[in-house]
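Missing here: one protein chain of the complex. Every other protein chain is in place.
Take a look at chain A:
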Amino acid sequence: MTPVLQFTDKGIYCPGGDFYIDPWQPVPRAVITHAHSDHARLGNQHYLCHLESVPLLQLRLGADISVQGIAYGETLRYNGVSISLHPAGHIIGSAQVRVQQGNEVWVVSGDYKVENDGLSGQFEPVPCQVFITESTFGLPIYNWQPQAMIFSDIRKWIYENQQAGKSSVLLAYSLGKAQRLLFNLKDLDTPIFAHGAIDVPHQVLLAQGYDLPAIQRITPDTPKADLKKSVIIAPPSAAGTPWMRRFNPYALGICSGWMQVRGSMRRRNADAGFALSDHADWSGLLQSVKATGAEKVFTTHGFSSAFARYLQENGIEAEAIKTAFGNEDEEAPQEAGTATAAVDPTPDNGTAAAPAAGESE
């Protein structure tokens, strides 16, 4: 019997329903877990995603794509295969894909995190026989603090910078992390400025009615005096570019799960690192795998071999699969994003704006 889902060189394929999930080569029908560029790529004939993901997909892939949005839990049927989407908690509109054929249920997690960040929905484990899970942070050194604690550290850091007469530049990926920061810092009594790459999705989301604070987009005309002691949100690729000079004196903080390890922070010359991740940590991954009750687990990207081996040794059949969602255990924080660079409109009114890169974190 053919399996419900297969791993092909174009992506994860459902032969029964003739569709792909997050394909990395153009296909007729693509089900998209979320709008990040290593999961949602250009060139597919038709896209299916969560309702809240539709405007983001249109932003990144073009307003003219053929896209259908559905709600969490809503079921579609193709040739006796049923598909439904379930909250993944990764970014706005992110979803796990549940595929059922006969009595067999497979779930593709996409990227997910277990903690509710207030914007991206609460991750729900979906019972299934086969679970295809990400494993970006699949090592036990990666266990996150609750976000309330991390945001309290961020506020403290901003305050200390202000005391020292400095601006606080926070590097955060333009889709996902940036909104999470803004949502959780919305009561800050300091003006928040943003790079064009952050402002573009921000405007789209504001138009959709999300409860995000007002931000000021940085242009060549933004007076330097206004930026003093302010909070600035910029994409990771802005680090080290001349664009940053206008903030002097400033302190640089990076918000990424990789910041858990001191070496990654020092390598990026940051003044502060906040291990704020939109991916599940080690215990989150384990807990989710167990909660699905899956008999078989495929790990797709991140520390996939280590995580699979650990599951295997703990009585859950598991296997690491090579996908284009990350090159084995090296989904480097600054990598990927070439697709984004091509399509992410990053107009900063002609200044040396860096395109948003750095997809996974």
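As a working rule, contacts are C-beta pairs under 8 Å (C-beta built on N, C-alpha and C of every residue); 3 or more make two chains touch, one makes a residue touch a chain; residues count from 1.
Note that in this section contacts and distances are computed from a predicted model.
> I notice the complex is incomplete. Of the names "ABC transporter permease", "DNA ligase (ATP)", "Nitrite reductase large subunit" or "Nitrogenase molybdenum-iron protein beta chain", which is the UniProt protein name for the chain that's not shown?
Missing chain, per its UniProt entry: "DNA ligase (ATP)".
> Would you mind spotting which of A:161, A:179, A:264 or A:277 touches the chain that isn't drawn?
Of the listed residues, the one touching the omitted chain is A:264.
> Return the single residue from A:76, A:291, A:306 or A:321 that touches the missing chain.
Per the contact definition at the top, the residue touching the missing chain is A:306.
> Would you mind spotting which of A:82, A:129, A:145 or A:162 touches the chain that isn't drawn?
Within the whole complex, the residue contacting the unshown chain is A:145.
> Touching the missing chain, which residues of chain A?
Counting over the whole complex, chain A touches the hidden chain at residues 139-143, 145, 260-267, 269-273, 303, 306, 309-310, 313, 327, 330, 335.
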